[in-house]
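Selected chains from the complex are presented in situ; the others are not included.
Letters A and B name the chains as they come in the text, with residue numbers starting at 1 for each one.
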Amino acid sequence: MIKVGIIGSTGYAGGELVRLLTAHKHAEIVWYGSRSYIDKKYADVYRNMFEIVDNVCMDDNMEELAERVDVIFTATPQGLCASLVNEEILSKVKIIDLSADFRIKDAATYEKWYGLEHKSPQFIEEAVYGLCEINREKVKKARLVANPGCYTTCSILTVYPLAKEGMIDMGTLIIDAKSGTSGAGRGANVSNLYCEVNENIKAYGVTTHRHTPEIEEQLGYAAEEAVVLNFTPHLVPMNRGILVTGYAKLTRDVSDEEIKAIYDKYYADEKFIRVLEKELCPETKWVEGSNYVDINFRVDKRTGRIIMMGAMDNLVKGAAGQAVQNMNLMFGLGETEGLELVPMFP
Amino acid sequence: MIKVGIIGSTGYAGGELVRLLTAHKHAEIVWYGSRSYIDKKYADVYRNMFEIVDNVCMDDNMEELAERVDVIFTATPQGLCASLVNEEILSKVKIIDLSADFRIKDAATYEKWYGLEHKSPQFIEEAVYGLCEINREKVKKARLVANPGCYTTCSILTVYPLAKEGMIDMGTLIIDAKSGTSGAGRGANVSNLYCEVNENIKAYGVTTHRHTPEIEEQLGYAAEEAVVLNFTPHLVPMNRGILVTGYAKLTRDVSDEEIKAIYDKYYADEKFIRVLEKELCPETKWVEGSNYVDINFRVDKRTGRIIMMGAMDNLVKGAAGQAVQNMNLMFGLGETEGLELVPMFP
């Protein structure tokens, strides 16, 4: 039984980790960290957990956790994990960081987009970017995994095969993304109130959203060139789900079948990626509550562009599900353990 | 492995049966009945099931099913199950009927409220009302189970201990219920369109809703008297969930602690019923996707009434989950098999 500690267990991503790990056959949460709710029963904060979780919330103590658990998940604001981690801790415990601290290989880029000084640049090189479908082998050997962002997971997986195979002109790539409101977190802000979000849609973080450099870096590795793109997120009145719509010029005249073959080459054996049948557009509802990413595309002969679409649950494959997938790989478990979640509809 | 056939697998309750049984370790669906979608791939009707279910939809053939499966679930409109079932079929296969055909012991009452002639009154007596927490032992031996209605499950379980113990004046009982829209089914009616339901709430079926006699009958058994009550359902702009608010005069001056003790007497050992901590009101979101019913109450000294509240997921405990719970009992499996679903939040 893998002993798990969670730092930041009472945010939405933390809560989803608890939902998934509670049902995981080979893991057991022994530390529910939550600076905001210390000594409060976890099930009083998330009442879905009544009679399922009896623990109380604990402070964020990574040193003590390193002694008591096999793996720490940090589902915390940017900067916290980097400020706590050190070599002694990493020598005792594996860390899966759901924040952005170790996702970007260039500390200067991190500091520019996040407006934070990086407190542990010495571990950036070692950290593995935990997008399992792409970095599976590296994850298996990692001590420190940077769990990808929600928008980035969906964006990268949707575009990756075509970038890798040189099918699209990376300089023309535009990603227009739409997210449910759980992505904004559980903070008590007026802009996240029911009445402000409901019956409303807006773009935000236009040209400045922090997931931009993460997408650029990873797609740059795939395309083997520097990538600069526009990424525009939108807030949608729903709890869960991210939909990504990507646009790019094709590098050559190509048929739907050729594109489909490329997606299949990379994803046919991937349990959690479903390339849909012809003409079907991904919908977030069809993957809700599960670790799936549904992907499809449409070639437009009129404009010479391809429209790529990807849908997933931002709290599962976009956060907690992918984190558990990383844990499974790091501990040699079956990769789908605890993640064979059937999407809930309606 | 229990072989399962579903008649009516493409309604919302049928779809939920598929979601639950797909993940059930000891059951296997071998027949996806759907008169509306014969020969169509099931995953084309419910795309959440893509790469999970490969079967195509079949016609409703109970005779053939009786030869091929161990249990038939009928998730069909009222009247269908009663028109198909016969002794030969029942001698070969167990039936769990999610419609109302065998819920009401008095055929005349059924015919009056449903406006239908009952086609198999000879099986009404035998049929077991499948509210597991109350009729567990009978269910274990049943050939034919009448799976309770959604509103009725929540209403009965919320009121049952107090009715049984004579704590409330049954002549004063009023049940005001609120349901998500999946309860209205997947039929293409203008009144169920997104724009008509969204940002709206209304009562419907006032004084005439068909779940009324079902609640009256079952609570009558508990109270050992004839019960006549007002039941008023409301349509709420959400997909899933039923909340029941019950009002009744207390038969004597009683403390919160005494009432709590009565609930605990009946439900402390019930896995799927959670009597909440003092002052907490049940919320449908805290049980979403799970088989739980959350219950609590408030005594009002000013009026001498008790307000009883119950929340559950109408498609799980109110339909498919309870049906699986019945199946587990009928086949001697662990009662919670396939139902240890952690509620999804948010």
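A few points about this structure:
What we mean here is this: a residue touches a chain if its C-beta (ideal position, glycine included) is under 8 Å from a C-beta of that chain, and two chains touch if they have at least 3 such contacts.
Everything numeric in this text was worked out from a predicted model, so none of it was measured.
Total copies of the shared sequence across the full complex, per this structure file: 4, with 2 shown.
Convention: only the chains that are shown with their structure count from here on.
If each chain is reduced to the centroid of its CA atoms, subunit A and subunit B end up 37 Å from each other.
The touching residues of subunit A, when paired with subunit B in their complex, are 12, 15, 19, 22-23, 46-52, 182, 199, 239-240, 274, 276-277, 280, 283, 285-290, 294, 340, 342-346.
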